[in-house]
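Of the protein chains in this complex, one is absent; all others appear in place.
Right after this comes chain A.
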Amino acid sequence: MKAIIILDQMQAGLGGKERADTPLGGQRVAMGSADTTEKALAKNDGELLGTFYCGTDYYAENRELVQRKFTKMAEKMGADVVVIGPTYDYPEFAQMACEVATAFQTQTKIPAIAAIAEEKNADLIAQYKDQLTIVRAPKKGGTGLSDAVDHLAEGAALLAKGEDLGAFKSSYCY
């Protein structure tokens, strides 16, 4: 399984809220919190192709551009699955995660999986939970992060292999 991780500027290790104007970009390594997810992916025979990042304000102003660039580049790099988050309870990143995941599902053959906290995002999750695979994750500073990352990687492996997600979704997703 070859995976790409998508993060906002904070999770990618590119600064805090004040850097939300960071334009989209990417590196062929695990940036910031992707390091933890990469280790979990490796346990599921996963390989990381790279990290895509985008500041949340930049995304909000350039939705279509970012979605197009992310989907095209993931196709070009030959990704089997796209992993977004964990977004914790940051609402801007959670919004971006749902929209980007939708873009992957509608515009490409690459499946996408996201991990989002329920806090501050209840409406968003209600809106997207049926069409997307959204893993339950803790809020910032909440308990159960390690498990959430493991589930995220496990789900990504299932998606990449095209296996049935019924049991997985009912145990770990919204």
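The rule is simple: a residue touches a chain if its C-beta (ideal position, glycine included) is under 8 Å from a C-beta of that chain, and two chains touch if they have at least 3 such contacts; residues count from 1.
Quick note on the criterion: contacts and distances are computed from a predicted model.
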Practice problem: Mind telling me which option in "Heme lyase NrfEFG subunit NrfE", "Permease IIC component", "Glutaconate CoA-transferase subunit B" or "ABC transporter ATP-binding protein" is what UniProt lists for the chain we can't see? | Solution: "Permease IIC component"
Quiz item: Who touches the missing chain here, A:V29, A:A42, A:A126 or A:A167?
Solution: A:V29
Exercise. Determine which one of A:L14, A:A60 or A:L165 touches the chain that has been left out.
Key: A:L14
Self-check item: Residues of chain A (touch criterion as defined above) contacting the omitted chain
Solution: 10-16, 18-19, 24-33, 35-36, 50, 52, 68-69, 72-73, 76-77, 88, 138, 140-146, 149
